[in-house]
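Shown next, in structure tokens, is the structure this report addresses.
The complex is shown incomplete by one protein chain, all other protein chains being positioned as in the whole.
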Amino acid sequence: MVYALIGVGALGCAIAAVTTKRLLNSAIWLALTSALVALEMYLLGGPFIAVIELSVGAGLVTVLFVFAINLTGEESTPNAHPVLKGLALVCLLACLALVAYWVLPPTLVSPSNPDTQPLATIFWEGRRLDTWLQALLIFTGALTVLGLLRSTPQETDQKEENPDGLP
Amino acid sequence: MVNGWLLLPIGVPWLGCLAVWLVGDRKPRLQHTLAVIFSVLAGATGLALIPWSSQRATLLLPLGGVFDDFRLATDGLSVFLTVVATVIGSLAVIFSVDYMHGEHSLGRYYAFVLFFIGSMSGLVLTTSLLWMFVFWELTALCSYALIAFHNDDPKAVRGGVKALIMTQLGGLGLLFGALWLYAYTGSYDINQFLGNPNVVPPAVLSWMAFGFLIAAAAKSAQFPFQTWLPDAMEAPTPVSALIHAATMVNAGVYLLARFYPAFEAVPGWRLAVMIVGMLSALLAALMALVAFDLKRVLAYSTVSQLGFMVYAVGAGGVFASQFHLMSHSVFKALLFLGAGAVIHGLGTRDMRQMGGLRQSMPFTHAVFMLGALALAGIPILNGFWSKELILEAGLGHGNPAWIAWLMILSTGLTAAYTVRMVSLVFYGNGSKHHHEAHDAGMAMRTALLPLAAGTLSTWLLLGPFYTALKSSLPYHTLELGTVWEEVVKVAGSPEWGMTLGVGMEILREPSTYLVLCVVIVGLVAWLGRSRLASLIATFKGVEKAAQASFGFEAINEAVVQAVQKTGEALRVTQTGYLAWNVFAILLGWLVVLILTMLGRAS
Amino acid sequence: MDANMAVIGLLALPLVGAPLTYLADRLVLRRGGKPRLGQWITLVILLLSLYILAIFWRSETRREGVWLLVGSISLHWDGLSVLLAFTTLLLGSVVTLFSGTYLAGEKAHDKYFPLLLLMIGAIIGLGASNDLFNLWLWFELMAVSTYLLVAFYPQEKGSLEAGVKYLVQSAVGSVLILLAIALTYTFAGTLQLDGIRARFSDLSAPLWVAGCLFIIGFGVKAALVPLHTWLPDAHAQAPSGISAMLSGVVIEAGLVAMLRALTALGAAETHWGILLMGFGALNMLFGNLMALRQHQIKRLLAFSSVAQVGYMLAGIGVGLAYQQPIALAGGMFHLFTHALMKGLAFLAVGALLYALVISHHQHTPLTVEDVCGAAQRYPLASLTLAIALLGLGGLPPLAGFMSKWQILVGGFSAQTNASVALMIFAGLNSVLSLGYYAPIVNRLYRHQASEAVLKGNPLPLVMILPLLIVALGILVLGFVPSLMNPINDWAASSILGFGIR
């Protein structure tokens, strides 16, 4: 029952995050979603990942969003075209319903003899290839961001024309 | 057995192609010289194959996997067509020295002509269906490149693309045939297939047979694919002579003749071949009667004559069709090159602006007349003998008589449009142009003379040709048999005696005289056209339809337009909106889910 | 060096080399020099990798493939890995050689080659992974390394726009893959590809759903219609070298990753095969019709990639559905030849683009009108472009014809109505594709040069050389197609015989 409560809470927060008009509120709702998901993870028996999700998902990512929103400025976001909205919703619900219908029947029970290898061993030993690749991904991401945010001659011109960064 | 020299008729022109291209367009004299040298060398290699026309020399290079082997082999049919390709090729190149003098991009021109000669040799020499298709496509590519040679002219480009797409579409028939053959036998060997066509199930055999018919019809510009050939006349005239009259368009007839033993028994196939040939012969002859562009008239006449050959194959006269192929290659190349000399001299292709050229171009007039008489089927010239053989094959063998009668009508029409063409170009009152017209130059004469001699004499080769084909095509039943073999015995010399014998036989046959009468009626009909005005008026509708290619042009256009419009309409799907793009992902997901659900349920 | 060491070297070299390349260029830049060092280091690394691949190929133990165990993650180096690595390294080397001059005026020059190396390393690793999650990680590394490369000119609207669409759609695909992996792990209990395959002779319902998600998720990268919408934007806007890599190997890498995941769910192989055949038909038709009316050459080529993926899908689909190794090998062969031909086409167009536009410090797209008469001033670039386009159109005897042929043979050998019909459809499409390839070739060889051509700058030899190398490869493979047979056959058998140690 607790699972359901937290789950519904997380879904509610997610819906709020994507429907709220103001971007800053949206980011905060996302942080809340993240926190509730972390709680669910904790209940499922993953304390480590819950902590990390809380700090990275709810913390770091939110900071990043706030930072980005500061850079770009708030912008009012009108609603999408109702036709697209309706089509998207119908299609999405159909997909999810099909998936749920297919996925749910088999039993979902935890086995009696769980593998109790500690997370650290698995992460740093068993899946160390993944870890190395993460390091490379961080390097790649850093290069990409550096490349994207570099100043370019044409753009400085445009900034002078538009000191507010408005069109 | 490794007979590396079999690669020469392919390799020599290809080497020449490379050489001419590497020389570059800054040295046109060197390009002309190199092209002539290499094409004449190629002609020599082709002629050198003649001793192998009645025995088999093979070359086999294993390629591995699904690509099987690269095979070349000689027999009567392949050697004969190699000789036609290389010899007429070299004559066309020699003719080009005058005709293309001072043109742009000579390198491209000669490179593709030489590349074509090699590819055509490859097409007829190979006995692997895969490589036959490869060469088949290469000849189409060269044809396309040369039709679109003056590619600043949108008409030339359109003609080129049309020829490419139509022959490619037809080529799919050959492609699928080859694939079916491989699927059932694990090899592309043609001779193995001809020896035992029943290795493939009857249904597949019939698919193959009709697929090959489509391929042949597209390549030989037969009904209903005939429309590309007249548009291909944008090519430089030596190219029209070589590719679109004497060699490439014969590939379809060659294909049908080559595979005749395998498909002979397929129900309905022979009738279909005959009908395709008959319709092409008849319709194209009608169109030739009303066209005013000299090259287009010749193009229609090519379609019509190819129709005769296709019809002959369907009627069971494989030998007759190949013999007519030989005659036609010679006299049609002569006509085209002669027309090239006229066009080069006058600078126009419109026959209404010609006339009276008899005085200013006596040499061209003389050789052109020879070709025209051969085309009309006047005795002694080679066209007469071969056409008679076809009609006799059509009248015998239990073939439907109505088709044969329509073919005889076509011979009459052939005579009519020939005399119309000749009188418009060379006789009558000259228009203002003809005083400036100059007769053919040295190189042109060098090319025209051997062809004129050939027109007079190639029919004498009937006997040797028959012997070569008969001894080297093990799966074909050639129709010359009972009667003439007795003549051979009487004559003593087996080969030349046969020529004599067949000649006698043709002259004895009553149908010959009937055909000759029709031909004469055709001739007279044109001369007396003013008196027949009322009769012609009733044919006005036919004329109009003929000018519009009996509606095939419209069908073509409609298909092209439909495809283009669909392409344009579909561009809406690339909305550029991210939201719709993501929606498309979702849609894809839904469809795959539903399909999987259905698939799992079944 | 034995086979094991060779594989480790191949996996590590480009990835270790990437930071080194970056460092080297930064150091040069700090001293005020021009960042040309990175290009040459990259080239050396790639050629060295090719050499190592050759060593592996000649080692006696290669036939069984190489199993590597890193912690609990296993890597399986088999025919498919070899094919993908070979294709990527080959095209990568050529692109590296080509790109130095092309990018000379760009500020982000120092990030280009490290990212290129990372992309290549990721693709090599992706081909070898035997762990579902690890596979995704390689895949994601490949994706992230291309984001900047697509949006390489952030001052250009088009470049940014393409980057955004590419990133968002890739991210959606990536999440769907993750969902599939989670589902598979939940219901199969393992992430080992061969382990999953060995465990099930019949799939439970959630695994079917996972299979669908794999098709859609990886399908976004592999440009299945209708998931392809990012492709024309990204391929047309990226620098030409990257367009070549994206069209030549990245979408194919998506396809290989999809194949890896689907063969793990091999109990439903026939079903996946039939789905892929359907997508193949759709891709061919749609790609060709869309390309027919394009005016920008790079966009036209991008749509033709959609069509060409269709041929690969047709071959792979027939191979999986009817257990036809010939069709699979054909699909693999086409993957390779398409990399050569499309890579060459993009590079040759890039060379013209450089000569006509970029060397004037502009970024306008190249239209079909602009290349009229280009052969007069740029004979070699035009010739190679013509070879690439005619090869793509399937004209014999170029490499593209031979690979398509092998696919067709596979389809006919299956001797089923569906496969034969699909092949006939493929043949018709091939003719249709000539409707847009042939006119470009024609324009190249016109007498009247366009204005852009008349104003164009000369091309440096270092840009022509890579074009000639690839063009030669296309010609040679056209006449001797069986050169690639050992690799193709091995790749096909390692897809079909997957999981047999």
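Observations on the structure shown:
Letters A, B and C name the chains as they come in the text, with residue numbers starting at 1 for each one.
Simple rule for what comes next: a residue touches a chain if its C-beta (ideal position, glycine included) is under 8 Å from a C-beta of that chain, and two chains touch if they have at least 3 such contacts.
FYI, contacts and distances are computed from a predicted model.
Candidate names were "Dihydroxyacetone kinase subunit L", "Probable glycine dehydrogenase (decarboxylating) subunit 2", "NADH-quinone oxidoreductase subunit K" or "Sarcosine oxidase subunit alpha family protein", and the UniProt protein name of the unshown chain is "NADH-quinone oxidoreductase subunit K".
Of the chains displayed, those contacted by the omitted chain across the entire assembly are A, B, C.
Contact with the omitted chain, checked across C:Tyr147, C:Tyr311 or C:Trp405, is made by C:Tyr147.
Which of C:Leu75, C:Leu135 or C:Leu183 touches the hidden chain is settled by the complete complex: it is C:Leu183. Residue-level contact of chain C with the missing chain is found at 133, 137, 140, 144, 147-148, 151, 154-155, 157-158, 160-165, 167-168, 171-172, 174-175, 178-179, 182-183, 185-186, 189-190, 232-233, 236-237.
Where chain B meets the missing chain, the touching residues are 571-572, 574-579, 582-583, 586. For chain A, the list of residues touching the undisplayed chain reads 3-4, 7, 10-11, 14-15, 17-18, 23, 26-27, 30, 33-34, 37, 40-41, 44-46, 48-49, 52-53, 56-57, 60-61, 64-65, 67-69, 71-73, 75, 77-80, 84-85, 88-89, 92-93, 95-96, 99-100, 103-104, 107-111, 113-119, 121-123, 126-127, 130-131, 134, 137-138, 140-141, 144-145, 148-149, 155, 158-159, 162, 165-167.
Keep this in mind: only the chains that are shown with their structure count from here on.
Mean C-alpha positions place chain A and chain B at a centre distance of 68 Å. With centres defined as mean CA coordinates, chain C is found 30 Å away from chain A. Within chain C, the positions touching two or more other chains are listed as 205, 208-209.
Among the residues of chain A, those in touch with two or more other chains are 98-99, 102. Chain B makes touch with chain C in their complex at residues 63-67, 104-105, 108, 130, 133-134, 137-138, 141, 144, 148, 151-152, 157, 160-161, 164-165, 168-169, 172, 175-176, 179-180, 182-183, 563-564, 566-568, 570-571, 573-576, 578, 580-582, 584-585, 587-589, 592-593, 595-596, 599-600. Contacts from chain B toward chain A in the complex involve residues 579-580, 583, 586-587, 589-590, 593-594, 597. Chain A contributes residues 98-99, 102-103, 105-106, 108, 122, 125-130, 133-134, 136-137, 139-141, 143-144, 146-148, 150, 152-155 to its touches with chain C in the complex.
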